[in-house]
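Pasting a structure below so you can have a look.
All protein chains but one are shown in place.
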Amino acid sequence: MDLVKRFARDKAALLGATLLGLLIIAAIFAPWLAPYPNDVFDFHIERRLLAPAPEALMGTDRMGSDIFSRLLFGARITLMLAGIAVGSALLIGVPIGLIAGYYQSWFSDALMRVAEIFLAVPQIVLAIAIAQTLGPSIQNVILALSLTYWPFWARLVYAETRSMRNEVFVESAVALGASPWRVIVLHILPNIASPIIVRTSIGMGATILTAATLGFLGLGAPPPTPEWGRMIAESREYLPEAWWYALAPGIAIFLTVLGFNLFGDGLRDILDPRTRRSV
Amino acid sequence: MSALLDISKLSLAFRTEKGPARVLDMIDLAVKPGEIVGLVGESGCGKTTLARAILGTLPEGLTEIGSGHIRLDGVDMLRGGKAAESIRGRVVTFVPQDPFASFNPLFRIGTQIADLMRWKAPRPEGRRWGGHRRADEDAAIAMLDAVQLPQPRAILAKYPHELSGGQRQRVMIAMALLPQPQLIIADEPTTALDVTVQAQILGLLRRLAVERGVSVLFTTHDLGAAWEICDRVVVMYAGQTAEIAPREAFFANPRHPYTRMLLDSLPEPGRDPVGIPGGVPSPLTPPGGCRFNPRCPRVTEICRETRPALAEHEGGHLVACHHPVTADAEALYV
Partner (left out) sequence: MNWLSMVANRLIWFVPTLLGLLAIVFTLSRVVPIDPAFLAAGENASVEQVQKVRERFGFDKPLPVQFLNYVRDVAQGNFGVSMFTQQPIVNDLATRLPATLELTLVAVLIAALIGIPLGVLCGLHRNSWLDHVLRVVTVSGLAVASFWFAMQLQFLFSMKLGWLPLSGRMEGFPPEPVTGLMVVDALIAGDGEALASALRHMILPAVTLALPAAATVVRFTRNGVIGVINSPSVAYQTAMGFPRRVIIWKYVLRMALTATVTQLGLIFGILLAGAVVVETVFDWPGLGAYAVRSILQSDYNAVMGFTLCTGALFVFINLLVDMLQAAIDPRGAA
């Protein structure tokens, strides 16, 4: 495969893929990889706030739990949360964008106006407001993120669809009597898939950052959920003594987002020739 | 008379993912002072690459020069460094193919002309700096007038997008003439324009060049345009020189089978145009010998093995062919 070869030659994209691979392995095998799998819920006051040592690679937290073990389980939460949130945002946003872009009517205008209203304030502000209103839980964080993220997809797909609408092959399909449904699914969607796929990867990174921010502000899952943002928030009052406390989750977030961004950039280079970084 | 521009045995390749693309293969070409030379060939034959080699705008790091030299007024344009740089815009100027994209859209025409004059306009010795603004502007306005642009002062204050394609190409010709060059390289200068404007621009270019004694190297794929303005025609095929001839001889008595077929492919009253079967070979895997051999009706074994040398037939008519066409037209298909 030519595409795979080109991707493999891009070192940065390969690094991204490796980071994502490690993340997925950590998420799947967390119970086996973690030295203290029960530390997600258990606490041991006698071992609290220990610096990194062979028996606790990344130290222990305020409850005496092993930070490394909690980090591995946190990968599960992070991936699941961002995956479902971005997935549902796509499920809402893509059809709206397609329909609004295909049919030029007052209705599609109105749809896009609603999307723009959401885009008029930073996503994080609306997400905080929704998450706070619904109460702290993982489901509500997911809901808050999807509800505030779909307009981005609607606008993207809308713009792409509109430019496709004027392409000769689409017009000729319409002229030949193809049903709108058929034109959208068979002619337009495959041609706008590349930018959607590329941005899904980068969007995963952005969503993980936003989700971590919600966790940091105390709007995510309640303790003792091993959510990375919340772990960092907990560590604040133990600085500067427990320097290791925030270090590991922060680096975990960084590497995860980095992985998705590099992977997305690499995908863009092979899938989306218009914006390709030239050699 | 010695040549102003002298290109000899120039070979050049672009590095690509699939290996070197040999776009120019032992090109010979000379332009004498005051002469208008047409460089004719299909797209992809290497004529724009040749123009860019003279002008120093080949993609850096991707170009490999195999052999040969380009000398302009005695200066090596391929490896000339500073000397070549200072000649560009002064001894040799340029009329680009695309007058739409060749201006910077964010600056007024006047600014772009002023910057050219500031660095390239002929100055009396010892007075390179300052005190020229007024004189530069007057010279620019006179030149815009010479290229028949109405209200030249107003044009200086305009942005490129406010002019039509034809007007922009007139400005380009004015800019090419302002430094008082000895050679203008015009790379398909009318391709991007409306047909009605093309003839006017060509006529203007020829008249101004002849008046001022400036040589022009004019690349085109349009034989009609070459007929309009050239003194001499050079035919290129797939990076090789096929035939060089004075204009009349070229159109009346073409010797190379490719030239002959090229002329036959033109629509003419009383005769059906004949296409040339096959396509231009890829520069990645050019055929051996004469690069035209896969498409040539007169091909024999020697054409595949040996590259024919450019040989003089009569009065400045040079042909690179093992089996040149004779005056008898029917002899094309042996």
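For clarity, chains are labelled A and B in written order, and residue numbers in each chain start from 1.
Definition applied: contacts are C-beta pairs under 8 Å (C-beta built on N, C-alpha and C of every residue); 3 or more make two chains touch, one makes a residue touch a chain.
Please read these numbers as outputs of a predicted model, since none were measured by experiment.
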Identified contact with the non-displayed chain, of A:S108, A:N140, A:T200 or A:T213: A:T213
Options A:L156, A:V183 or A:I232, residue touching the unrepresented chain: A:I232
Hidden-chain contact residue, picked from the options A:A12, A:I92 or A:L271: A:A12
Residue among A:L14, A:L33, A:I92 or A:I124 that touches the chain left out of view: A:I124
Residues from chain A at the interface with the omitted partner, ascending: 12, 113-114, 116-118, 120-126, 128-130, 132-133, 135, 205, 209, 212-213, 216-219, 229, 232, 235-236, 239-240, 243, 246, 249-250, 253-255, 257-258, 261-262, 265, 277-278
Chain B, residues in touch with the chain not shown (by the definition above): 52, 55-57, 85-90, 93-94, 96, 98, 101-107, 115-116, 119-120, 159, 161, 175, 185
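Assume only the chains that are shown with their structure count from here on.
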Averaged-CA centre spacing for the pair chain B and chain A, given as whole angstrom: 54
